[in-house]
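Apart from one protein chain that is not included, each protein chain of the complex appears where it belongs.
Each chain carries a letter (A, B and C) given by its place in the written order, and its residues are counted from 1.
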Amino acid sequence: MTTASEWWQTALVRIQPGEIALRGYPIEQLIGEVTFPQTIWLLLRGELPTPGQAKLLEAALVAAVDHGPQAPSIAAARMAATCGIGLNSAVATGVNMLGDVHGGAGQQAMTMLRDIRDSGLPLADAIAEYRRWHLFLPGFGHRFHPRDPRRDPLLRLVAEAVEDEVVSGDYLVIALAIENAIAPVPMNIDGATAVIYAELGFAPELARGLFVLSRSVGILAHAWEEQQSGARIKGPIPRPLLAGYTGPSLRNLDNGRQAQL
Amino acid sequence: MTTASEWWQTALVRIQPGEIALRGYPIEQLIGEVTFPQTIWLLLRGELPTPGQAKLLEAALVAAVDHGPQAPSIAAARMAATCGIGLNSAVATGVNMLGDVHGGAGQQAMTMLRDIRDSGLPLADAIAEYRRWHLFLPGFGHRFHPRDPRRDPLLRLVAEAVEDEVVSGDYLVIALAIENAIAPVPMNIDGATAVIYAELGFAPELARGLFVLSRSVGILAHAWEEQQSGARIKGPIPRPLLAGYTGPSLRNLDNGRQAQL
Amino acid sequence: MTTASEWWQTALVRIQPGEIALRGYPIEQLIGEVTFPQTIWLLLRGELPTPGQAKLLEAALVAAVDHGPQAPSIAAARMAATCGIGLNSAVATGVNMLGDVHGGAGQQAMTMLRDIRDSGLPLADAIAEYRRWHLFLPGFGHRFHPRDPRRDPLLRLVAEAVEDEVVSGDYLVIALAIENAIAPVPMNIDGATAVIYAELGFAPELARGLFVLSRSVGILAHAWEEQQSGARIKGPIPRPLLAGYTGPSLRNLDNGRQAQL
Partner (left out) sequence: MTTASEWWQTALVRIQPGEIALRGYPIEQLIGEVTFPQTIWLLLRGELPTPGQAKLLEAALVAAVDHGPQAPSIAAARMAATCGIGLNSAVATGVNMLGDVHGGAGQQAMTMLRDIRDSGLPLADAIAEYRRWHLFLPGFGHRFHPRDPRRDPLLRLVAEAVEDEVVSGDYLVIALAIENAIAPVPMNIDGATAVIYAELGFAPELARGLFVLSRSVGILAHAWEEQQSGARIKGPIPRPLLAGYTGPSLRNLDNGRQAQL
């Protein structure tokens, strides 16, 4: 029979009175010695990354922190900050909205890269086959940027890491081949970070998880900027909408009820 | 009259087609060059930190990532991960719970440190006065650790930063004086990070905000560990509770209704 | 020592294999026999309401279901519905934002009514005293409606319930005296529902709780309307903002770093 201890077992952290150890390392040894991204890696993967691995992870985390207040996750967090809930709840509001459509492209791109790699087909054939079944290739194209300014610096770092034998480069090759096949649509932030996370051996689900950690920074910063403005109950536009109603004209309840009979 | 552009104005990020600039710095210059904590500082404060400032911030972020599955924020995120919602929503579940009681002690400790500093009284008097009005001093004592293992390494880094003239040390002095006054109750993680954030010039509200960014890492790692377990609809204990009901005995609706008449 | 059964004890519901009883009543007796508002009352209060009590509660729940897409809770839920998360998460997004500022006025109004009643002062004196200490009286005035159209029908129902001896009318008298004292600022939905909930004996915290149940209906309906529109990643205004940036001009990272030295 399962006990409560088994039910709540974890390999992440060992807590005793006076002791906190992350994946076996006492917290007092980690503080001041390892970086924040190394700690993220340690908790998610179980071991510390090499410096080269940590550098790639750090670049991906930096790249995705913010994309402006027109993103619904950011706009909603800013609104939340004016409603009398704490910054924690404002951040939660934004993070919660990073779902399949708004925050899931990285995970979908990783799955695509992995499926193509594991297909057993020659690369060009695998890509052609994939495109036959998928109209939309996650991680490519951007509805706002003709060329995503985060693509080049991220891929350059991957190329350097391949040269330094930090990563294999298998996924970089696949992603560039896809980009070539669908030219002139370039890779976007989701595609480039998917390459990094795949090269580093993360599971596809963690593309979303790591994006959440990264974008939380922008969500927090926007919520805090808004909170400082002193606005209260901030709606989507400056003043209440007097237009925009598309429903039925005013009608009388008694008539509505007779219509049921 | 306010326009939509004014309504959604921000000093954080400038977005144009092909351009993303954080606080004026093009994102392509930041990627691979600045660290993740430096980026956090840049977005929250407007300028890049010095290396010494960044080191203190990084240590505080590392220190608070996790405190085990008995914390409700972690437990709830693990449960959420078994309910068919994405990792983003599991993280949001945990972050949302870092409210005044579970995640607010750092903010309260910073406010206390600032109030004591700004009181204009000699330090010992200010502390005595503060204690007259507050039974509970935020940032001191821990319900589980006789001595919080994160206190010493964090305060040692602050002391070094004072020596290196990175920070003034004013808040460290106040916090140590409080600790001395209420001995043997030692400072905890919230007190030690409050010292760091106050020394670095953050607003008290951001003690909570930065704690959210730090603890998000543990919340994500736990949610991911749980998701990998394959559990579905995980409740608080292994099997449905057959005991625990403290309400009225079974009763008949007809009787309940007659009792109203 | 506390056991898990004690830790999760509840007086609300008794669950056994084949049995679900709410406050002692078998669920199979309730289904088809009691109304939804009666069930809400039963769970929150422990007993079934009288028909007169249920009628007042039902009116308050109907009155507050929606106030249009300019409310941040509704706007955020509509945005959420376009981000690839389920309707449950869209509703949670909106409900979470019903905090002290956006959804807390009813609770604050109930606290005010109770404080005035319990002051022991003659009513006019109590109101004057309250106004000396509080600039803002919760539950009165509306930033959009000169006269809230929900005030009159709600107060009329309370007056009828007083006549029928369903409720005492004590809180109605206080609220009308306040309205008279601050004329011409009329009571709003939060004030009128606070009167109802106070007359019915609910705790102030439940003014917020019951508002959450009511407004959830509008939040769900708006999220569903938006989801049907097929929009994806809906931001606050139609197209990405090209204006609105108020931060520093573009600058070079190298310069920024040298400035630190």
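By definition in this document, a residue touches a chain if its C-beta (ideal position, glycine included) is under 8 Å from a C-beta of that chain, and two chains touch if they have at least 3 such contacts.
On a predicted model such as this, the values are computed, not experimentally measured, just so you know.
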* Structure fact -> Displayed chains in contact with the omitted chain are A, B, C
* To do: Check the options B:32, B:46, B:169 or B:236 and report the residue that touches the missing chain.
  => B:236
* Structure fact -> Cross-chain touch to the chain not pictured, restricted to B:10, B:53, B:73 or B:216, is B:73
* Asked: Among the options C:47, C:125, C:163 or C:205, which residue touches the chain absent from this view?
  -> C:205
* To do: Spell out, residue by residue, where the missing chain touches chain A.
  => 4-6, 8-16, 21, 23-26, 29-30, 33-34, 46-48, 50-51, 85-86, 88-89, 96, 236-237, 240-253, 256-257, 260
* Asked: Going by the touch rule given at the top, which residues of chain B touch the chain that is not shown?
  -> 4, 68-73, 75-76, 79-80, 82-85, 89, 92-93, 96-104, 144, 232-237, 240-241, 244
* Given the full complex, what residues of chain C touch the hidden partner chain? -> 1-4, 6-8, 10-13, 15, 17-20, 22, 26-28, 30-32, 34-37, 39-40, 43-44, 55, 58-59, 61-63, 65-70, 75, 86-89, 91-93, 95-100, 103-104, 144-147, 149-150, 152-154, 156-157, 205-206, 208-209, 212-214, 216-218, 220-225, 227, 237-239
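Just so we're on the same page, only the chains that are shown with their structure count from here on.
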* For chain A superposed on chain C via Cα atoms, how large is the rotation, as a multiple of 5°? -> 180
* **Chain closest to the assembly centre - both centres taken as Cα means** => B
* Structure fact -> Rounded to the nearest Å, the gap separating the Cα centres of chain A and chain C is 32
* Structure fact -> Where chain B touches two or more other chains simultaneously, the residues are 4, 6-8, 10-13, 15, 26, 30, 34, 86, 88-89, 96, 237
